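In this view, the complex is presented without one of its protein chains, the others remaining in place.
The letters A and B name the chains in turn, as written, and every chain counts its residues from 1.
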Amino acid sequence: MIKTIGVQTHNQQLVEITREAQNLLDSASSDSGLLTLFIRHTSASLIVQENADPSVQHDLLNWMNHLVPENQSLFTHTSEGPDDMPAHIKAMLTQSSIAVPFENRRLMLGTWQGLFLFEHRRGRHPRQIIAHF
Amino acid sequence: MIKTIGVQTHNQQLVEITREAQNLLDSASSDSGLLTLFIRHTSASLIVQENADPSVQHDLLNWMNHLVPENQSLFTHTSEGPDDMPAHIKAMLTQSSIAVPFENRRLMLGTWQGLFLFEHRRGRHPRQIIAHF
Partner (left out) sequence: MIKTIGVQTHNQQLVEITREAQNLLDSASSDSGLLTLFIRHTSASLIVQENADPSVQHDLLNWMNHLVPENQSLFTHTSEGPDDMPAHIKAMLTQSSIAVPFENRRLMLGTWQGLFLFEHRRGRHPRQIIAHF
């Protein structure tokens, strides 16, 4: 089964998609299996992170901006704006695809785990995640 | 088939789990397929790395501590100890899930490759990895 999760982003942010991913399993053909998510972009990415305390997400985003500042002199790909090349780097350092087993139609996430789309660009972007299960 | 690999960690370390993963394939329903590992934590993660020379693992751990030092002024998530937020960052920069094909019930790892749980926190932590195959 292949489905699409659409996410509209606004600025650099982590958008939790755990519920959307879990809800897809209502249409799974068997009770247990593997959910694989794939993001169709190279300036946004996927991560599994703590979803209990929002300060974790805040710090992850700020630390990534600290690691990959804009306007570095080594950048030659600058035509799409100062946030574009850092976005590609941040996407490279995180994940394009993530797989999570499920049982009894429930994702086997840990107690504090959530699935997140990590938007690395400013502005508004319509994002697509393909789910295979 | 879904199974769990449990690992008890002691301090920041790489724990090789290649044998545990390989042994699961004794109960695989077919001779070839895909083993997917998913870690149920956000302050420990999974990597595939060289398992021949332990100095590689030593340097990986030290370099990560060098890249993500504790007590950075940008951290606001500090309530769970100085090693917690760096652990989340290190988990983000490595992998939550890894997939390895197998044939003749043998993981198709390269000659020098091993599967590792990467513990990013100090102290003792019981960790769970879900295996789907």
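Rule of thumb we're sticking to: a contact is a pair of C-beta atoms (placed from the backbone, for glycine too) under 8 Å apart; a residue touches a chain by one contact, two chains touch by 3 or more.
A quick note: this is a predicted structure, and the numbers were derived from the prediction, not measured.
Novice: Applying the definition given at the start, please give the residues of chain B touching the unseen chain.
Specialist: Residues of chain B in contact with the hidden chain: 32-34, 47-50, 53, 55-56, 58-60, 62-63, 66-67, 93-95, 98-101, 103, 108-110, 112-113.
Novice: Just checking the interface: what residues of chain A touch the absent partner chain?
Specialist: On the side of chain A, residues 2, 36, 38, 40-42, 67-68, 72, 74-77, 79, 85, 88-89, 91-93, 95-97, 99, 128, 130-132 touch the unshown chain.
Convention: only the chains that are shown with their structure count from here on.
Novice: Averaged over CA atoms, how far is the centre of chain A from the centre of chain B? Could you give it in whole Å?
Specialist: From the centre of chain A to the centre of chain B is 20 Å.
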